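Mind having a look at this structure? Questions to follow.
A single protein chain has been omitted from the complex, and every remaining protein chain is retained in its original position.
Right, subunit A next:
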Amino acid sequence: MPTWVQVVYLLCAIGFILALKGLSGPRTARRGNLVGAAAAVVGCVLPFIYVDHLDHVPLMIGAIAVGTAGGVFGARKVQMTQMPQMVALFNGVGGGAAALVALLELNHMLEVQDALDALGADVDAYGWFVYAATAFTIFVGSVSFAGSLITFAKLQELMTSRPVVFAGLPVAFGLMLLGGVGLSVLTVTDAAIGIGIALCLVGLVFGVLLVLPVGGADVPIVISLLNAFTGLTVAAGGYVLSNTLLLVGGTLVGASGTFLTLLMARAMGRSVGNIMFGALKGGSTLG
């Protein structure tokens, strides 16, 4: 990667910091949002300029056009009262995108390793931590995707907004968590694309189970938490792809999103633990 590209990535990262800073003050909020948008656009244009053998450019631009049309349409059409579920939906698709990117990168890593093995070279192309970060991105990205869709369904009243609890829920929850951890360990020890896909599926179920017991009134806090999750997955993806802008941008959102979740919970006089798991203990959180 040329030095000037790395410098522009740094400038974009500064743009994200200024965007968050601006968004936290009433006078500067709108400008902050625009600075963030500008930094994001510059960051996404860069690979088209500096990557030597970027394939499928017309198809990718077409996909960006489709996504832009969908995003603008959704963001403009939504009623003011439906803003939180729209944010949840946007957050969910971001988490889904991160999981897919990590799956593709896992596939690429396996191909590189196979090519090395075929040459008879006894080396590991990627360290164990890269596989661990890839597994993290696949799992948590899927959790964020499925969880956000359930929060959307709850707020949009496509399903009941009351906490949904059934007898085996804590057991199923624990099993999915164990499955996620186990498959992540397998990704590090015996990576295979099938394991990555299984990790994705377990993450989807876990995401659904995570959000079902939350009552409608508490859903915005869960959206904020899932937003922080997606930020962390993007950061892990940045590490896997060796991209500083993804790492910084994702980490900023992960950290500020977690902190914001605590602030929102405090403003409501609740603890995050009680919001997430209160219904399981019998202390109901009515929506």
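The rule is short, and it goes like this: a contact is a pair of C-beta atoms (placed from the backbone, for glycine too) under 8 Å apart; a residue touches a chain by one contact, two chains touch by 3 or more; residues count from 1.
Criterion: contacts and distances are computed from a predicted model.
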{"item": "Hidden subunit of the complex - UniProt protein name among \"(2Fe-2S)-binding protein\", \"proton-translocating NAD(P)(+) transhydrogenase\", \"Acetolactate synthase\" or \"Spermidine/putrescine ABC transporter\"", "value": "\"proton-translocating NAD(P)(+) transhydrogenase\""}
{"item": "Contact residue for the chain not shown (choose from A:Gly32, A:Pro163 or A:Gly215)", "value": "A:Gly32"}
{"item": "Identified contact with the non-displayed chain, of A:Ala63, A:Ala115 or A:Leu280", "value": "A:Ala63"}
{"item": "Sole contact to the chain not displayed, among A:Gly94, A:Gly179 or A:Gly278", "value": "A:Gly94"}
{"item": "Selected from A:Gly147, A:Gly179, A:Gly203 or A:Gly257 as touching the chain missing from the view", "value": "A:Gly257"}
{"item": "Subunit A residues touching the omitted chain (full complex)", "value": "16-17, 19-21, 23-26, 29-30, 32-34, 36-37, 40, 43-44, 46-48, 51, 53-57, 59-60, 63-64, 66-68, 70-72, 74-76, 78, 80, 83-84, 86-87, 90-91, 93-94, 96-98, 100-101, 103-105, 107-108, 127, 129, 220, 223-224, 227, 230-231, 233-235, 237-239, 241, 243-257, 259-260, 263-264, 267"}
